[in-house]
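My structure is below; once you've seen it, I'll send some questions.
In this view, the complex is presented without one of its protein chains, the others remaining in place.
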Amino acid sequence: MNFTPDTKVLIQGITEVIGSTHAALMKAYGTNVVAGISPGCGGQTVQEIPVFDLVEQALRKVGSVDVTVIFVKPYAVLDAALEAIAAGIRQIIIITEGMPPLDMVKLVRKAEATDTLVLGPNTPGIIVPSKVLLGIHKSDFYTPGSVGLISRSGTLTYEIALQLTQAKLGQSIAVGIGSDAILGSSFAQWLQILDEDDHTEAIVLVGEIGGSSEEEAAQYIAAAIDKPVVAYVAGHHAPKGKRLGHAGDIMAARLSTGKTFNIIGADPDTAQSKIQAFKSAKIPVASSPAEIPGLVKKVLKQKKK
Amino acid sequence: MNFTPDTKVLIQGITEVIGSTHAALMKAYGTNVVAGISPGCGGQTVQEIPVFDLVEQALRKVGSVDVTVIFVKPYAVLDAALEAIAAGIRQIIIITEGMPPLDMVKLVRKAEATDTLVLGPNTPGIIVPSKVLLGIHKSDFYTPGSVGLISRSGTLTYEIALQLTQAKLGQSIAVGIGSDAILGSSFAQWLQILDEDDHTEAIVLVGEIGGSSEEEAAQYIAAAIDKPVVAYVAGHHAPKGKRLGHAGDIMAARLSTGKTFNIIGADPDTAQSKIQAFKSAKIPVASSPAEIPGLVKKVLKQKKK
Amino acid sequence: MDLLEYQAKELFREMGIPVLPSQRIDHPKDLKGLKIPYPVVLKSQVRAGGRGRAGGIKFVANTIDAVAAAQNIFHLPINTEYPEVLLAEAKYDTDREFYLAVVLDRAARRPLLLGSSQGGTSPELAMEQMQQVVVDEGFSPFYARRLTQKMGCTGPLIEAVSDIVEKMYLLFVEKDLDLVEINPLGISPGGKVMALDGKVTVNDEALGRHSSLLQLLPKTQPDEGLVAGSGSPMMAVPPELKFVELDGNIGLLCNGAGLTMATLDLVYAAGGKPANFVNIGGECRWDLTPELLCDRIKLGLALVSQKKNVKVVLVNLLGGLCSCTQAVEAIAHYQKQSQRETATGNPQTQIKVIVRLYGSEIDQAREILQAVEVTVVENLDEAISLSVSLATNG
Partner (left out) sequence: MDLLEYQAKELFREMGIPVLPSQRIDHPKDLKGLKIPYPVVLKSQVRAGGRGRAGGIKFVANTIDAVAAAQNIFHLPINTEYPEVLLAEAKYDTDREFYLAVVLDRAARRPLLLGSSQGGTSPELAMEQMQQVVVDEGFSPFYARRLTQKMGCTGPLIEAVSDIVEKMYLLFVEKDLDLVEINPLGISPGGKVMALDGKVTVNDEALGRHSSLLQLLPKTQPDEGLVAGSGSPMMAVPPELKFVELDGNIGLLCNGAGLTMATLDLVYAAGGKPANFVNIGGECRWDLTPELLCDRIKLGLALVSQKKNVKVVLVNLLGGLCSCTQAVEAIAHYQKQSQRETATGNPQTQIKVIVRLYGSEIDQAREILQAVEVTVVENLDEAISLSVSLATNG
């Protein structure tokens, strides 16, 4: 993991409103956006970024790129990502929300076969404060420092970054793993990356109800992560069985046997189960965003002893 | 390439008539057939070979195997081969004729991704005379020796083996690459394998009309094969545009532009084009099977000089 | 979203999964034209589970019994849900009953085949014997045989049950489903298989590319559709906007599910009682524009303000697409309109609006919002406690 201002970035779907808006914000933050893709718009420029019809066409012109950020519409994401992989790109960030899960299954199979890191879908992407913005994080809430932030949420991540910043806890990196049901990379993968990152001293993990990724993360932290971790889980009071907005926030399918199918945990869809998992793994859990900075300071102090 | 009497062999489709007949012949030749597969027939035995419902079930019982020989019906071959690959088998011989070409496209993609050697479909398989029979070669026509035989045909291969045997030219191995349009492995692949085989001193390549595999083979021999090669091509007088029996013997599709689509050669479907390709690559071409032994003796004599 | 049994079976039929002869009954009198010979089974077509135990399934031997039973079932709610349709189906003699399903495994990020040799009425027994096969790579029928072998099938039953699993998988992929379930799969004494009950859950995200499925779904989905506006006609609520009614007195408007949940948790933690909440959607929808976002803010404000018991509305929006000023202007615009309505005799008492805002444009925003009596708070916890105290004491 080495995202710097030199990282060469492609934007797929650059002529969509959301793509062009965030292309401008990314550029303004210092991100090295070298080209944009939008079939049928080749030859145009967006925010002074040259637009191409095809990824391979762009790469012929600008050389290989390090990462692509995808803003295309949901049913076109799989194709855009496969096109990027076919062109040799091995880091993919999918901002778009609402990809059909079976498209993600196909992409995950391909990513595994080609050793491609996929972040998202439905993610704000990555920010390395004051260095590079790969996505849509509200960059003015962030400040450089040594706290790594990994989250399943979008806007809630900005809130927590703000609270850290206001408590003088800068961030080494913030990563949204995405809020959809099937994700390209997991908490565990990013925990491992941040555990190996020299600029990160402590990790804040932001979870929410639905699925079992927090339980898996807790197990992974207990087994493999050396750096201190502080957790927070949103959704204690979320009404049961209602869709709150994320495809990931409720179990996809309920079997007629009355069970939801899950790998880990008795009832992993609830916040209680997730908090219990973190506590069992001896990971401090903040009960509100405002509690996070204090807990981070505490674990950093303990670490120094 | 190391096929010996110790090679552990699986037979998929062992309860088909053709499967059980050739299982008996293979066993009688000394082939180490350790198990057979036939879904729904698990628990039976065929020629004292235990039959299982699933490949993985068989492997749990008999340990890993080196090669599987597939006799199942054409539309079930892809599944049988994928099952073998999923169970870790990396050498597959498909005897069955008439697999849909697009099934082979899928299998080839998978074989390439998993580094699996696929022989066939529509092949007599492999024989290492007096050692092991992996397929349906007429074994009494063969005798051990140092001539490697690679062929696109079935019964014609036996004829040529017989002519070699009668001329006191034993065979190190005989391989049918298969007669269907899309093949798991090419002349070039097997030329390379035989070029590296210590027991092979000269190679006989048997081609026929249709496709462009002989042209590709001729190029490959000129570029990469050190051992002497003698070629023979059947079909000089085959009437144009008639199906003679192989899916591979006519070009699959004729474009409305009046051209058949091919990669190499002006009119690679004809015997003349193929013979020309071999002659250009300085490979002696026999005009009849009976001429082959003489040419082999000649190239072997030249080699010894 | 679940399909009804008869819809699921129609998909099974198209895919070649064997189902019994059956007929859709919209009204008890339809039974007089029944083409299936008696005895038949009448089944309540509801999405709720447990209809068998609740009396929603009845065997009948003749038309008189059938009409009576149908009238009964039409008037029998299953877990508060009344059937609009019944399914009349032939009877089937089974020797054994299996459970089969194809479902998406989020953790493995792969489709999963599930099978139990103990299908039918006891969910506990079915779960106890449940076997799983992850479809790691592209599907091939051997995955299905692997499942049947784990389930203990032998002989011709291996191919017969595998064939059903294969077709379920093809349906699952072809229609982008979340779940295909057959429970029970009846096995006749002669070894024939029959899907006796079926469940299909469609995937909401993928519906846009399956018009045939869209037609099967009710026009108004739970949690969505039309909602009465603030003293105005019914509003159309786009599906991206998630609105949930609760029974307190604080309305919440946030963007993003995580932020919405966190804000909700904070209100409860501070002793407040939310009246409802609306999530106007995160920032990752590809078709998002600042204008759309502003429209959703106004619509969201209308939604959270519409009930009488709402005393305070707390707005918590964070993001980069829409400038702070644009959002603020949308709030101010809504507030002005709302004040006008109150002034012109709308009986609703004026709701207090708290906007939590942070950033460089805050001074300007404060100015705009003060003019329409909206309080701006920078700190989230302060915004929460102010909202709770106003709702409790105000």
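Order of writing sets the chain letters: A, B and C. Residues in each chain are counted from 1.
We take it that a residue touches a chain if its C-beta (ideal position, glycine included) is under 8 Å from a C-beta of that chain, and two chains touch if they have at least 3 such contacts.
Keep in mind it's a predicted model, so treat the numbers as computed, not measured.
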{"item": "Displayed chains contacting the withheld chain", "value": "A, B"}
{"item": "Per the touch definition above, residue among A:53, A:140, A:195 or A:291 touching the missing chain", "value": "A:53"}
{"item": "Missing-partner contacts on chain B, residue numbers", "value": "13, 16-18, 21-22, 25, 71-75, 95-102, 104-105, 108-109, 121-124, 136-141, 151-159, 162-163, 179, 181-183, 206, 208-209, 211-213, 216, 234-239, 242-249, 252-259, 261-264, 287-290"}
{"item": "Residues belonging to chain A that touch the chain removed from view", "value": "39-40, 42-43, 53-57, 78-80, 82-83, 86, 106, 110"}
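By definition in this document, only the chains that are shown with their structure count from here on.
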{"item": "Separation of mean Cα positions, chain C and chain B [Å, integer]", "value": "56"}
{"item": "CA centroid of chain A to CA centroid of chain C, Å", "value": "26"}
{"item": "Multi-chain contact sites of chain C, meaning residues that touch two or more partners", "value": "137-138"}
{"item": "Residue list for chain A, restricted to those that touch at least two other chains", "value": "none"}
